[in-house]
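Structure first, then comments.
Only a single protein chain was left out; the remaining protein chains are all shown in position.
Lettered A, B and C in written order, each chain numbered from 1.
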Amino acid sequence: MKVGLFGFGRAGKAVATVLLQSEEAHLCWVIRKSKVLQHRSVPEFLGIKGDGDEQGLIFPKDEWTPEQLFDKYPVDVVIDFSSAKAVLSYGEEAAKRGIAIVTTISTYPAETVAFLKGLSRKTRVLWSPNITIGINFLMLTAKILKTIAPYTDIEVIEEHFKNKKEVSGTARKISELLCLRDIDIKSVRAGGIVGRHEIIFGFPFQTVRLIHESITREAFGNGALFAAKSIVDGKNGFYSMEDVLIPYFNLK
Amino acid sequence: MKVGLFGFGRAGKAVATVLLQSEEAHLCWVIRKSKVLQHRSVPEFLGIKGDGDEQGLIFPKDEWTPEQLFDKYPVDVVIDFSSAKAVLSYGEEAAKRGIAIVTTISTYPAETVAFLKGLSRKTRVLWSPNITIGINFLMLTAKILKTIAPYTDIEVIEEHFKNKKEVSGTARKISELLCLRDIDIKSVRAGGIVGRHEIIFGFPFQTVRLIHESITREAFGNGALFAAKSIVDGKNGFYSMEDVLIPYFNLK
Amino acid sequence: MKVGLFGFGRAGKAVATVLLQSEEAHLCWVIRKSKVLQHRSVPEFLGIKGDGDEQGLIFPKDEWTPEQLFDKYPVDVVIDFSSAKAVLSYGEEAAKRGIAIVTTISTYPAETVAFLKGLSRKTRVLWSPNITIGINFLMLTAKILKTIAPYTDIEVIEEHFKNKKEVSGTARKISELLCLRDIDIKSVRAGGIVGRHEIIFGFPFQTVRLIHESITREAFGNGALFAAKSIVDGKNGFYSMEDVLIPYFNLK
Partner (left out) sequence: MKVGLFGFGRAGKAVATVLLQSEEAHLCWVIRKSKVLQHRSVPEFLGIKGDGDEQGLIFPKDEWTPEQLFDKYPVDVVIDFSSAKAVLSYGEEAAKRGIAIVTTISTYPAETVAFLKGLSRKTRVLWSPNITIGINFLMLTAKILKTIAPYTDIEVIEEHFKNKKEVSGTARKISELLCLRDIDIKSVRAGGIVGRHEIIFGFPFQTVRLIHESITREAFGNGALFAAKSIVDGKNGFYSMEDVLIPYFNLK
């Protein structure tokens, strides 16, 4: 699976690291805003030994038109960790060629969402602001347990580093999904905790705890890779991370 | 749903407590080995206020033949927390009348298992040595996560009170289900811990922990009640706890 | 060490159980409010095998004057799990004889506190509303860590069963001791959780968690026994649970 990556900020770098070390993907290029690092390669920059082939070339975003880029360096899937605007430039060309698109941008304006849905008639488009496998798995799992045991009390504890201001978006999404009240989310802010989410199910005589701990942002990489693999050869359409996980839940 | 209970040991008493307090079940009677407590009722014995109707009568096992018992005090489902032999006496009569059977006996001789399967042609029979919802939910969930992320390292920590000798049966079952090695189970024996199972999924950059904590053995009661409700009106057949949970996992 | 116990409610029974099974204490008698169980013994009532000697006699509170009681059944220490008034009746007589007093009553009126302090000139009096060793140990420990690392962020998570209304008194005491704000206590109410307190110290690059989990109220028994042993032979004075733990912290 040949992959092109948009975005080379902190998350983008982490994703590139994972892609380069994976045997299931070949990272062809990275498009970044600034001209710094132009024409260097990701393996060289990150000090990772690549697989021999030319890979991970870093281009500033204005060096090529999407058409030139996809002609010269064809890929099967594009992963987008850049900005809400990026897809507007490359989306049409990618969809035309049937290149799958995985985007993790937090928020898109309504018209960009409509644009993405338009693209999804011609290719596979997956949009998920939180792309880690663990969190998405936990959310589906919690939804199931609530259906099995609707009488349980559910509370969410989310822990993050001191300076994180608002309640975590992930906790809010969990809360929404499980129809919890705002006060059922407890936010702990302490020191340098990277990120920890715990969903507690209080049964009368037993307790179930579903916990996700982030170690580093490279977790996004594994999630993006999983998402890419899941849709690269699939049916055209508009997907969420949940959509590609749900088939694994259909036991027997 | 009218319920009859076989067994009034520590687990049986805990189950009776839950059944009496549930609005979804009416505990008609309890059959126990000894003649102690004969003709008293469970609500009186446990100091629980019942729902007004005559309920929870305690009979020694030889007071009635199964035929007499089911005639005089008809039930929809029988829950069996007694011994491996009990079902041999009442099973045929229950099956004939289409009374569902939920049994939690740890081990049955091969011929009794065959006998149970025979009964299951005429009624619903559910056999599960560990009937708590939480543990069974966790096992299914872990199986799914392993399929989603086969590259994770999975380890199990089980904690119990000091004098528990062997590795917990539940931990062994989890281990079997996930194809772990014996050394992947870590057994902690300390003080009065009732029972705690943790399944750790180590991803490269994130960790998922699925935890079950037992508070008291009344947890069996909620599980048995759930099992009973699940099969009381279903199709005849031989069920496990997993079988009745699986439909909840089929999302969308 | 000969012990007399005031109070035979749920906590009192739990404490009696621990005392009867300890080799370090001999529970001589229990004084309870009601006349139910009069002249039975605790071992018989609780189904515990005693140490052979006559022990654990249950008396209603009006059967004896304190003078008669201490004459006929002399003890070294009195443990009081009854009510705020009880000590007013037996305190003077106990102090006169140098019998140590351990009381766990939550709140005393100011004049009773003064009365207790008066008694403490003639005997050892220890008053602690929360007598578990674990919690008191945790509080001292947290105080020390805050002095070592004043720059850490400290938060407290307390978890209890669904129907516990207010913030736990223990959490409030921890918060006071560490000068935390009210919003640093996160209260989780879920199912049947007996009681769990976690103090989180967030360092920039590491996290310390100090956790106490209650299993059953028998924990009071071990604490009361520890308190009794600590003061039975000591210097007259007014003690808290902290006071008897502090010497263990003076390393080397």
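For the reader, a short list of remarks on this structure follows.
Following the convention adopted for this analysis, contacts are C-beta pairs under 8 Å (C-beta built on N, C-alpha and C of every residue); 3 or more make two chains touch, one makes a residue touch a chain.
Keep in mind that this is a model prediction, so the values were computed, not measured.
In the complete complex, the hidden chain is touched by one of B:33, B:97, B:172 or B:186, namely B:186. Among the residues C:118, C:134 or C:237, only C:134 touches the chain that is left out of the figure. Set against the missing chain, the residues C:37, C:84, C:149 or C:178 yield one that touches it, C:149. Shown as candidates are B:1, B:46 or B:157; the residue that touches the absent chain is B:157. Those residues of chain C that touch the chain absent from the view are 18, 132-134, 137-138, 140-141, 143-145, 147-149, 201, 203-219, 221-222, 226, 245-246, 248-252.
Remark: the residues of chain B touching the chain excluded from display are 152-155, 157, 159, 161-162, 186-193, 200-207. Seen from chain A, the chain kept out of the figure touches residues 191-194, 215-216.
As a convention for this text, only the chains that are shown with their structure count from here on.
Chain geometry summary: the mean Cα position of chain A and that of chain B are 40 Å apart. Distance between chain A and chain C, defined via averaged C-alpha coordinates, is recorded as 52 Å. Chain centres here are Cα means. That of chain B falls 38 Å from that of chain C. Residues of chain A in contact with at least two other chains: 201, 203-207.
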